[in-house]
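Of the protein chains in this complex, all but one are displayed in their positions.
Up next is chain A:
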Amino acid sequence: MAVDQSRSGYQLDCGRSLEEVWARLDEVQAGHADEHELGCAHCSTARGSLLALREATAELRADRTEPSLDLVDRIMSAVRANVRRSGAMVELRTDEPGRVEVSEQAVAAVLRYAADAFDGVRARRCRVRTAGRAPDGATLIDVELAVAVRYAAYEPAVLDRLRERVQVACTSRLGLRLNQLELIVDDIYDV
């Protein structure tokens, strides 16, 4: 295929540009070739090459070569070695000597799982902050929880039950007292 690359647009010897031939591939294939295209050897050769390229490109797109099976593990061990410890620690009430602390991140994870166990709800962001102590010594926390709710499951009562669930998880699973819960419906999904 002779193309003159010194001129802009990669012109064939017949004067047509390769881009023109590319743009009209389907038209010509469908039998709508113009007079020039019917008789021009340059255009015909170019079309042959472009069709071969298009076919090979489709093969490349369909290629599903996967990396080594252990790549996920390699990536994840590097990730776990770089766990972001953002946020502070929450002190848990204990009758024993010494302190017991749990990270805000860990509290957030437990609350996300509690919300997830709720049919039609997917927990997204969860932010936890210590908000002081209750008179009985229990630690109070403020929680901001963003969720996506399935369209069919979305009704105000669901959010009330979710609120209850989070509250129970705070007390029974973490030994913390929920001071304030900001529940945000981030998204509605439809599955």
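Throughout what follows, a contact is a pair of C-beta atoms (placed from the backbone, for glycine too) under 8 Å apart; a residue touches a chain by one contact, two chains touch by 3 or more; residues count from 1.
As a convention for this text, contacts and distances are computed from a predicted model.
The chain dropped from view, which UniProt name applies: "RNA polymerase sigma-70 factor (ECF subfamily)", "AzlC family ABC transporter permease", "Hydrogenase small subunit" or "Phosphate transport system substrate-binding protein"?
"RNA polymerase sigma-70 factor (ECF subfamily)"
Where the complex has a chain not shown, which of A:L38, A:L51, A:A88 or A:A152 is the residue touching it?
With A:L38, A:L51, A:A88 or A:A152 as choices, the missing chain is touched by A:L51.
Quick one: which of A:C126, A:I141, A:V158 or A:L174 touches the chain that's been left out?
A:C126
Touch as defined at the start, partner being the missing chain; which of A:A41, A:L71, A:V100 or A:A134 qualifies?
Once the missing chain is taken into account, the touching residue is A:L71.
Suppose we count only contacts with the excluded chain; which residues of chain A make the list?
Residues of chain A in touch with the missing chain: 1, 3, 5, 9-10, 18-19, 22, 45-46, 48-53, 55-57, 59-61, 63-68, 71-72, 74-76, 78-80, 82-86, 105, 108-110, 112-114, 116-117, 122-127, 146, 148, 173, 186-187, 189.
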